[in-house]
Structures are given as structure tokens and as C-alpha cells.
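My questions will all concern the structure given below.
Missing here is one protein chain; the remaining ones are kept as they sit in the complex.
Order of writing sets the labels: A and B. Residues in every chain begin at 1.
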Amino acid sequence: MESNHAIDIDRTVRGFMVVFVTLLALTAVSVGVSYLHLKEHEAVAVALVIATFKASLVAMYFMRLLSETKVIFLVLGVTVLFFLVLLFVPLLTNLDRIRV
Amino acid sequence: MVGQHQGGQTAKAAQHAAHPTHHEELSFWSRYVFSTDHKVIGIQYTVTGLLFLFFGFCLMMLMRWQLAYPGEAIPLIGTWFGEARAPGGVMLPEFYNELGAMHGTIMVFLGVVPIGVGGFGNFVLPLQIGAADMAFPRLNMFSYQFFLLGGLVMLASFFIPGGAAQSGWTSYAPLAVINPGQTAWGFGMVLIITSSLLGALNFITTTIQLRAKGMSFWRFPFFVWAQFVTAFLLLLAFPPLEAATVMQLMDRLAGSSFFLPAGLVVSGQPMLNTGGGNPLLWQHLFWFLAHPEVYVLILPALGIVAEVIANNTRKPLWGYRAMVYSLFFLGFMSFIVWAHHMFITGMGSAMATFFQTTTMIISIPSVVILASLLLSLWGGSIRFNTPMLFALAFLPMFGIGGLTGLPLGLSTPDIHLHDTYYVIGHFHYVVAPGTIFAFFAGLYYWYPKATGRRMNETLGKLHFWPSLVFMNGIFLPMFWIGLAGVSRRLYDGGATYGFGPQVTGMISLSSWSAWLLALGQIPFIVNFFWSLRHGEVVDRNPWQATTVEWQAPSPPPHGNFDRAPVVYRGPYDYSPPGYAVDFVPQTQEA
Partner (left out) sequence: MDALIPYITEPREDTGVTNSKICIWLFLASEVMLFGAFFATYIVLRMGSTSWPRGWEIQNVPLGALNTVVLITSSVTMVMAWASLERRDLAKFQRFIGTTVVLGGVFLVIKYFEYSAKFHHHLGPSTSTYLAIYFTMTGLHALHIIFGMGTNGYFWVTGRSYWQAGDQLLLVNRVENAGLFWHFVDIVWIFLFPILYLM
């Protein structure tokens, strides 16, 4: 693994620090926004957009998903799809229910 | 500390090379009880699973007495169940419900999946891909132990106050939240689900990483593909049920209201929960697992049948590639059909349309696989040995099961058929004369590999014919009484319906077929044990098969192969032109 996976460890570590600062800043933003006591829909949208971006940074850089193999991307892609199905279909079924 | 973690790769490998036949002498416990060898674990899963299958069968035979002769005392053993369950030997409704819920739970989670995946998958898969063992042998052992523990918890639940679960294997809220037995059921399920998840990790990793040299994906036997897709279903579909089970336990033990609406009244007393919960949420999370689960039940069976058919027709499988693509399409679709179990929960037309459409679409890959297996028979030199008889019988039985699913998958006919005996007939056809027949085929087929001896053919046929006849005797009438309107899970089987007298004959037929089916298993049980000592001794490849497991000794030693196999060809080179013999093993170069 040492010989055939030449990662520039110094560059990678610098990248970690940039991501760290970004994550802290985004945390501050989402906490700050919460003090505005926005309406429910707006609060949900802002909070989730920021959270998704933060999570992507952790995944791409700390978990080094960006440089991972196709096999793993495929598994995760399929998983995310089913995750979204699980998240939204029960809700949609609830919304579409017969109302007497 | 140094010895605790896996020693340096190079150090141990060097030691192994210096002493190639050196084995530490393992104790009885390390070899047979706490083994990390996939073959031992596979046999453990199979034997334990068969015992649970038998137990679940016994539960059902008790139920069938109450259905055929409602209100009459169970003969001979009626008094064994105590006054709380069967006063004077007459089954109480609560006992009937216990038997029903546990029959379903045990057959699905402790019988079929452990045998199909834990048993056949563990034993055969590493051998078929030319590997020495699973990628994580110790994890494999833990998988089995979690399964065993979960099973023991389920069995123990019969003896706790209140008894075992009695709200159906589906454990719907709010009934399951207030009924006895569900706490044990919940803990048992968490253990069983953990076992399956650990197993799935092992199967997928092993299949991808430990293939022998030359064993590319398109040279996999169909059995391997089937296990691979099954493992993905287990991996991704089980966690939501684990979450739901935890929430149901929270509702029961911590007073939460995940699934409980406000305003519930139990036995005249209002429930003091906060409400705000949603019973349908339980159904969604349960069926999110339970639908892919039914494909977990059938895919290993399809894998077994494919192997046995290819071998006994002396022909390659017809449509192998289409079958593999169908497996993946089926696996994917299985995640988006689940609410066809919920059509009559007040679903609106948009969602009903969505789920009907996906359900109709999922029948396509099933048909492709079944049709390919049928077409594989055309022009074959068919050998009618016992495994092949079971594999052949599987085809029409699975066909009936599949076809009868179609009206259930459409929301309009489902209004009439939901929760009737029609449903019971449908799913039992797929699982009982379907999957279990495939398991018998697999047991007769791979027994020589596991034991070095063949099972007796005469006893095999004595097992097969009654099984075929009586399986149909049990389940075929159910379509009729279901269409007539008899609900499932009824303590008296419909005797009190206005049309009750007209269906009692068919209910009796089902019951008597069940008891006779039990008798028909005796030749199998005798054969299984007798052949261990007295079966015809065989060499490596008694079936003249092409797949790699038949290159190992029978039974294979620890590490499986004399030398790491190299694969040169596809899985079904039967009757290739220009060869003197009618098969060429995958490991044969020229």
C-alpha cells in the first residue's frame, strides 16, 4: 500500500485544515440563522442545505470518498437512493391518503 | 497483546509455507462448536434451521387441528399445554394467535433464511468461487451465534408470563404494543437482524474479493449471483426493521408513542400515552424490510434450482445473462413495492398507482428467471434423481405462487383478497412447495460434498412424492376459501361465517394434508441420518458437475482445495461439442 498508493500526505493534511475551518464556519452560520426564528419551511430548508453540504465535505475529504474506487461509489449511490425512498415515500403515502 | 491481533501477513505466510500441512490440533469445541470454518458454520446453520423449521411445522399442525375441528380438544397431547393455553385440551384463541405469530416468525427468520443463506450460502459460496473460506471467518462464527441466541430468545418467549408474541409475524401497532410476548419478540428480532447484517457483510466482501484466479464475475454460477444479490437485500432492508423494532420496544417499555395515536382504550381503560404516533408508520417500516425479505426467501432457492437443473439436464442454463440481469433488477425493484401490502390502509389513488405499477413490473424479472429455467429443460438429457425431482417440482409450484400474486398486487382485486386465505395460499406456494422444495433439492445435491456419502435414492423418492401431493393438498384449497371470503388468522377458520359449512370440507383437506405431509418427511429424516453412516461413499464429483466446489475433496478439509484453483471457463460447460465427456469443469484448461 505504501508503494502503489502514492498520496501526497502533506497536501492532503492541508486540505483537512481547510475543510475543518469551513465546517466550523458553516456550523456558526446555521446556528446564527436559527436565532432568526425563521418560519418552519425556511428554517428546514436552510438547516438541511447547510447540513448536507457539511456532511458532503466530511465524506469527500475526511472519508476520502473523492479518491475511492468505483465499487464503493456504486454501493453508496444505490444506498442513497433507497435512503431517499425510505425518507419520502411513507410521507407521500400519508399525504395522499383518502380523506373522508 | 501482540498475539491478539492478526499476525503480520508475511510472517505467518512464511511459517505456513515452511510447514504446509501443519495444523494446530483443535479441540472438539474449536472444531465443531466455536468453529470459524465456513463449512462447519454452514452445517450449524442448516441443522439449526431445520430444527426450527420442524418446530414451526409442529406449531402449524396444532393450528390445523383447531381449524379443522374448532372447539374440540387436541387429541393425545392436548393437556400438555396447560390450562392457561388449552383448558381441557381445547385451544384458546390467544394460544391460536401465539401459534400463528410464532409459526410465521420462526419459519421466515429462524428457518428459511438461516438455511438458504446461512446454510447453503455459507457452505457452497466460498467453494464455488474457489476461496479458502469467507473473508471474515470469526465474524461468520459470530453471525451464527447471534442467530442461535435470537432463536433461543424466541423459543424462551413461550415460557415467560403472558407467553410468546401473538400479534402475527407482522406485529402491527397498536395491538403489538399492548399485547404480551412482543418484548421478547423484539429482542429476539434485534439479535436475528444483527446476525443477518454481519452475514451480509461477509458474503458481499467474500464474493467480490476472494474469487479465485480466473473467476471473473461472468463466470459465477447462478447460485453465487443469487446469494450476492440476497446479501444486498439483507444489508439494506433489515436496518429499518431494526429501527422500527427499537421504537416498538420504546413504546412498550419507555412509554413513548411512536406508533400509538391518542385516545386508545384498552380493556375499558383509556391509555395514558401522549399519542401523536402513527400506526401506519410501523407498517411502512416493517414492510420496507418484509418485502425484500420475501426475495431473500426465494433467491437462494432459485440459485439452488438453477445449479441442479443445469447439472441434471447436461446442458448450459438457457438465458444465463438475462437471468443475472433479472436478479439485479428484481433486487432493485424489491425496495419500491412494499406498500402493496398496505393497499387497504386508506391509500390514495396516486400512491396506489405507483405501488401497483412497480409491483407489476417486478413480476417481469421473476418470469424471466422462471421461464429461463423451464427453457433450460428443452433438449436436455434429464436425469431424474431426487434433487432433480425437487427442482422440477419447484418450477410449477413457484409458478402458481407467482401467478396468484398478481391479483394481490393490483389494488382493486386486493380489496377483496387482502387478509384472506388467498394470500396465505399465495405466499405459501412460493415458500413451501417453492423454496423448501429447492432446499430439499440442495440438501440431496450437496450432501455428498459435505459428508462424502450419497443419500439413498429410494428413500428420496419416498420423500418426494408425498411431499408434492400433500403440499398441494394443504395450499390449493386456500385459494378457493380465500376467494369465498374466509379471513386469515381466524381462530375458528371461518366456521361461523354464513357460508361456513361450505368451506369446512376444504379446511379439513388442508389439515389432513398437513398431518400426512409430516409423515412424508420421515423418509427424509431417516435418510439424512442413515446415510451419514451407510450411504454410498462417493469421490469428489459424484454428479459430474462443472462448478468449482466439486473439485474439492468430499468433504473438503480446512482451506478447501489442495491448491488454489484457477478458473478457465464459464460455469455450465455441459455437453460441449468435441469432448468425449459430457462436462468440462470450470478449472479445466483445455
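Everything that follows uses one rule, which is that a contact is a pair of C-beta atoms (placed from the backbone, for glycine too) under 8 Å apart; a residue touches a chain by one contact, two chains touch by 3 or more.
Every value quoted in this text rests on a predicted model; they were computed, and no experiment measured them.
Although one chain is not drawn, the whole complex shows that of B:A132, B:L532 or B:V566 it is B:A132 that touches it. Touching the chain that is not shown, out of B:I43, B:L236, B:A495 or B:V584: B:L236 (per the contact rule at the top). Among the residues B:T79, B:Q209 or B:S349, only B:Q209 touches the chain that is left out of the figure. Against the chain not displayed here, subunit A makes contact via residues 1-2, 5, 7, 9, 12-13, 16-17, 20, 23-24, 27, 30-31, 33-35, 37, 40, 43-44, 47-48, 50-51, 54-55, 58-59, 62-63, 68-69, 71-72, 75-76, 79-80, 82-83, 86-88, 90-91, 94-95. In the full complex, subunit B contacts the hidden chain through residues 1-2, 4-9, 11-13, 15-16, 36, 132-133, 135-137, 197, 200-202, 204-205, 208-210, 235-240, 242-244, 246-247, 250, 254-258, 273-274, 276-278, 281, 284-285, 288, 558-559.
Everything that follows uses one rule, which is that only the chains that are shown with their structure count from here on.
Centre-to-centre spacing of subunit A and subunit B amounts to 36 Å, using the average Cα coordinate of each chain. Across the interface of their complex, subunit A is touched by residues 208, 232, 236, 240, 278, 280-281, 284-285, 288, 332, 335-336, 339, 342, 345-351 of subunit B. Residue ranges on subunit A touching subunit B, taken from their complex, read 71, 78-79, 82, 85-86, 89-90, 92-94, 96-98.
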